[in-house]
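Worksheet: one structure, shown below.
With one protein chain removed, the remaining protein chains of the complex are shown where they sit.
Take a look at chain A:
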Amino acid sequence: MSDSDSEEIEYQYSDDSDSEAEETAAPQEDSGDEGKEENKEDKEKALKTPKSKHTDANPNAPPTGGSRTSQSPHSDFGSPSCTNLDLPRLVPSSSLKSEMQTILSEIIEMLSIPEEAAGALMRSFKWNKEKLIASYFDDPERTLEKAGVLKRVRAIEDRMESAPNTPRTPKRSSPRATTRSTSKICPPAEESKGEGAFLNCKICCDDELTLPEMFSMPCSHNFCTDCWRGFLSNKISEGPACVYSLCPEAGCTEIVSGEEVKSMCPDKMSEWEKYELRSFVDLNKNTRWCPGTDCTMVAITKTGSGEVYCGCGTGFCVKCGEEPHNPVVCKDLSLWLEKCQNESETANWILANTKKCPKCATRIEKNQGCNHMVCQQCKFEFCWICCQPWEDHGANTGGYYKCNKFAADKNSDDQSDAAKAQRELDRYLHYYQRYHAHAQAQKFAKKQLEQTEQRMVQLQDGNTNTSWIDVQFLKTATEQLVECRRLLKYTYTFAYYLDPEDKTGKKERFEHHQEMLEKFTENLSELSEQSLDKMDRTSVVNMTRVVDRFVKNIIKYVEDGMEIDD
């Protein structure tokens, strides 16, 4: 739909101080530069690695404050051979059990607690090992009680102690002293009567039961086995919260574990384990389910942050679960999404979907990725973002791609609340319209990606000398396009939360990077949408590389704290 003669001229854009410009003019030189860049990264990795390895080798060593890097405060996950410790891993749900077991084994060994109590302990600390350890060394009694495993731990310790030759660590305190706090709220367990005497189950109210018909957790609150089965299967049928079930006795805080389920409801054990694993992933801030439909992969990280691209085609941020959204931080993204949702009912939102041709006023809906519009009615060419003639965007006018810059209204000295609100709304709409435009373009690019394979086949068929490898460039370009649209979208969210009054030049510089990326993304979009007979492989390949460069530049600029190097 768009075909611009001014393309060549746009390429020759030059800005004396800019390295990007050099690459634009001569993209072939890129490889050299990238090589240097990689070397630098390698060096950085090499510097980090020994430190991290040191931490791994001594998991029991006390933390030495400043010597630990902020990137590796946790040693929960990841094989030691992995060089980049921050990189999220994706594991299938089938290996979750072993992942969980690895962490549990560490905690069992470190705190010398019985295996049966470790899961509930970790759950009560949301799988934050450091917090659990700190709390446990501060007050083991209270930590165990809070997690509902105090009596379980003490009972097992007693059993170990009475058995000879047990390598258990010594008991920390008298188990009897610990029942004090709970005895107030729950009645003490009935002393078991001699054989022959009948027992009473407080659930079914049957008072002609014998000891073998009764069962209790380590808190010794006896109920008949039928009622236990009923109680446990009822809890499990209620869903994921079953892992927090407490003893059926009113006021007793002892928590149900897999042990009880195993002996009373073995048929429900697999369901119970499923909920245990689910709560492991849900509670743990270092893990997240892939949000892809029907996908059961889990991302595991060390720091609880990072971006993951799952094999099912879904990309997500481990911290918040949204689509990867750099350079915007999760908090700003959630504010932004909420804001957009609140404002979406307004007519402005509808206006963002359709626009009138600036010349003939025909309503136009944008259905392809490029911002270079050609009105089907009057053939007027304009920019979708600013509705100005497309020719103004060429180098000849010196204007380039200025539509990403928001110029505050001239009469900004009007300090009335209404005027301020109007200005704020205008400012929001400025960023929202551009955010929305790129979001739409991202959708189109994704659709285009789905059709790319077909186009590649056609392209190969149309040319006898072309191999399948030769047409890969089209897929690479379209993938790059999707990524650019995603990034551009979020650059507007990011810019919205930058200080509008910024005088340091940081914002201006950011907008410059954004402008460059936007300009070349439009070019790439146009080139890759060409009909196949006009497809120029070399320019698409070059443009893909150039655009990739701008993507890296803008991300690096933000990562480096937007410091302007002279």
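Going forward, a residue touches a chain if its C-beta (ideal position, glycine included) is under 8 Å from a C-beta of that chain, and two chains touch if they have at least 3 such contacts; residues count from 1.
In this section, contacts and distances are computed from a predicted model.
Of the candidates "E2 ubiquitin-conjugating enzyme", "LSM complex subunit LSm2", "DNA 5'-3' helicase" or "S-adenosyl-L-methionine-dependent methyltransferase", the chain left out of this view carries the UniProt protein name "E2 ubiquitin-conjugating enzyme". Summary of contacts with the chain left out: across A:Ser105, A:Thr210, A:Asn234 or A:Thr362, the touching residue is A:Asn234.
In the complete assembly, the contact with the undisplayed chain comes from A:Pro248, out of A:Pro114, A:Pro248 or A:Gly315.
For the chain left out of this panel, the touching residue among A:Lys202, A:Lys285 or A:Arg537 is A:Lys202. Contact between chain A and the unshown chain involves residues 202-206, 221, 223, 226-227, 230-231, 234-235, 246, 248-252.
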